[in-house]
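The complex is shown incomplete by one protein chain, all other protein chains being positioned as in the whole.
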Amino acid sequence: MLRLIVRRILETIPVLVLVATITFFMMKAVPGGPLDTEKNIPQEIKVQIEAFYGLDQPLWKQYLSYMGNLLRGDLGPSFKHANRSVNELIAAALPVSLELGGLALCVALLVGIPLGIAAAVRQNTWIDYLASTTAMAGICLPTFVMGPLLVLVFALHFEHFNASGWDFPRDRVLPALTLGLVYAGYIARLTRGGMLEVLNQDFIRTARAKGASETRVVFRHALRGGLLPVVSFLGPGIAGILTGSFVIETIFNIPGLGRHFVTSVFNRDATLTIGTALFYAALVVALNLAADIAQAMLNPKQRAN
Amino acid sequence: MPVTATASPALAADAVEPGRSLWQDAWARLRRNRMAVIGGVVLIVLTALSLLGPLFLAYSYEEQNLALGAAPPSAAHLLGTDKLGRDQLARLFFGGRVSLLVGLAATSVSLTIGVLWGSIAGYAGGKLDAVMMRIVDILYALPFTIFVILLMTVFGRNFILLFVAIGAVEWLTMARIVRGQVLALKRQEFIEAAVALGLRKSRIVLRHVVPNVLGPVMVYTTLTIPAVMLLEAFLSFLGLGVQPPMSSWGLLIKEGAEQMEEAPWLLIYPAAVFAATLFSLNFLGDGLRDALDVRASKD
Partner (left out) sequence: MRYKTNRRSVRELAFTALAGLVLVAGCGKPPTLVGEGDRLQILHRGSSSDPQELDPHIVQGVPEHNILQALLENLVTEDPTDLHPVPGQAESWDISPDGTTYTFHLRAGIRWSNGDPVTAHDFVRSYRRALTPSLGCEYAYMYFVMKGAEDYYKGKTQDFSSVGAEALDERTLRITLNGPVPYFLSLLNHYSWWPVHLPTIARYGDPYQRNNRWTRPGHFVGNGPFVLERWEVGHVIVVKKNPLYWNAASVKLNEVHFHPIESADTEERSFRSGQLHVTEQVPQSKISVYRRDKPQLLRIDPYLGAYFYRINTTRPQFRDKRVRQALAMAIDRKTIVENITRGGQLPAYYFTPPDTVGYTSRSAIRYDPEGARQLLAQAGYPGGKGFPPFDILYNTSESHKSIAEAIQQMWKRELGIDVRLLNQEWKVYLDTEKRKDYDVSRAGWIGDYADPSTFLETFLADSGNNRTGWANAEYDRLLKEASRLGDRETRYELFQKAEAIFLDEMPVIPIYHYTRVYLLRPEVRGWNATILDHHPYPYVWLAPRPEASLATASAAAQRP
């Protein structure tokens, strides 16, 4: 296990380098730069500003100097947020995203897994259909419908919550629900599928034949293997939840990471784009590693090897 | 039978020729599943309406009546009109063509890549697995929006690009799920038995591994289709994909969501059609999963 972890950490380095490199060159390749605005900047001034940001250097020099700074942990200055560094922007947005993501993850798991198990255990009965339908609702209603709908009902009609913002503790409820319910839908469906795979396997029959109670069969024996697809999904899934969602942060006006991820591209704020991409890459790799370890542990046969 | 009861029927089929194939069995079981049959019928009806419905309408999807604006359902416009006074029913039919095409085609692309990638990585293991899965990690992390903008500026407006863009992202999670399943399967008795029997690797992957991961794949596929349809709306909004005045279900839902209070019919009908499609797909998917479940089939 330790060897696996060390190897994967070593593998992360080329992943990060490649993500930074590819993003860097993609940002250079798209038309328009950070300084392009509707009103034309006189050429002589554009030259001055470009010189300040080093944009007048040949591409390979810009790349090397960016990677050099990166080695020292400096993600560079942001263009759009002119007096902030990318490190500062990520540091400010991260706690918000983690808080929202953590709550959403709880919603997703607490709703998704029980629904999935119930549906699988009572396959093709009304319980299954009800649970599956509930799960599907989270998927059928995209966040840009679910979010405003929750706001209309709970914030504007019943007035229990504020429509947007991140000022009061209860401002967390609606965005966490919106984000969590989408993932809950996925998790429920995947849990159901995974459980059905396992429930028909021989070791479950054996356990049942030996007289184990149904509860014991489901939770002791079936759940382990049944959660495999969910765990595979959760690696990138959790990374997605924790880094926030552009749509939800926009609907609820939340100062999280998700917005930087998208708007920095629209602003051609290359340093911020690369910074968020790197952060996301590190998170994906780490969580996929965690998922792989969890998988190995859930699957005794794989663990034995 | 020479191979023990733990073996998959597919493996059994290799060893002894059965009377009915796996697929025939599956078809028979599928037909007995009521929800799956209903799902299939609804899908066929929706597809037929999208293709043929416009022939029976008095309005085209692009004909405007600006003075009318967003009007609620009436005898002239059964599902009302959008803010430019266009017939919502016509737009729904035409949008269905786009969404169903994109949903099925792009999902097939991601399905094919994802299943192959995941099974190869999982089955091969070792260095190849590491490299393949780190490529998946990289693709997860690359900012999708730049990729889309880049595609558009290099190739211009092109409907095919939509599939490329969607295919490029949607197969990643599929690959991870398949790999996870394959890793688990690899050590099971019947695979080991197949190896012991001296079957070729490619044959093992195609005949024994792939059919056994079909369950989770089927479930995730039915989840991918709505994701793809909504992604299409995002891409079309950015300018890649359908060009206005053409529309799609995703775009109609998106526009409806912006006016859900003033003109709820603009959200309700597209959302209802979208939901009907997804429910049908899921019940059909569940039915297929059950039908193809090689272990359950032995009951």
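Labels for the chains are A and B, by order of writing; each one numbers its residues from 1.
By our rule, contacts are C-beta pairs under 8 Å (C-beta built on N, C-alpha and C of every residue); 3 or more make two chains touch, one makes a residue touch a chain.
Just so it is clear, the structure is predicted and the values come from calculations on it, not from any experiment.
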Self-check item: Partner chains on view for the chain not depicted
Solution: A, B
Quiz item: Which residue among B:T47, B:S108, B:Q188 or B:Q259 touches the omitted chain?
Solution: B:Q259
Self-check item: From B:M152, B:L278 or B:L292, residue that would touch the chain that is not displayed
Solution: B:M152
Practice problem: Spell out, residue by residue, where the missing chain touches subunit B. | Solution: 62, 64, 66-67, 69-70, 83-85, 149, 152-153, 157, 237-239, 243-245, 255, 258-259, 261-263
Practice problem: Spell out, residue by residue, where the missing chain touches subunit A. | Solution: 30-33, 36-42, 44-46, 48-49, 52, 77, 80-84, 89, 92-93, 99, 103, 148, 151-152, 154-156, 158-170, 172-173, 177, 250-256, 259, 263, 266-268
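Assume only the chains that are shown with their structure count from here on.
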Quiz prompt | Interchain centroid distance [CA atoms averaged], subunit A/subunit B, Å | solution = 21
Quiz prompt | Contact footprint of subunit B on subunit A as seen in their complex | solution = 7, 11, 14-15, 18-19, 22-23, 26-27, 29-31, 123-124, 129, 132-133, 136, 139-142, 144-145, 148-149, 152, 185-186, 189-190, 192-194, 196-197, 200-202, 225, 228-229, 231-233, 235-237, 239, 261-262, 265-266, 273, 276-278, 280-281, 284-285, 288, 291, 295, 299, 301-302, 304-305
Exercise. Quick one: which bits of subunit B touch subunit A in the complex? Just the residue numbers, please.
Key: 5-6, 33, 35, 130, 133-134, 137-138, 140-143, 145-147, 149-150, 153, 172-173, 176-177, 179-181, 183-184, 186-188, 215-216, 218-220, 222-223, 226, 230, 253-254, 257, 260-261, 267, 271, 274-275, 278-279, 282, 286, 289-290, 293, 295-296
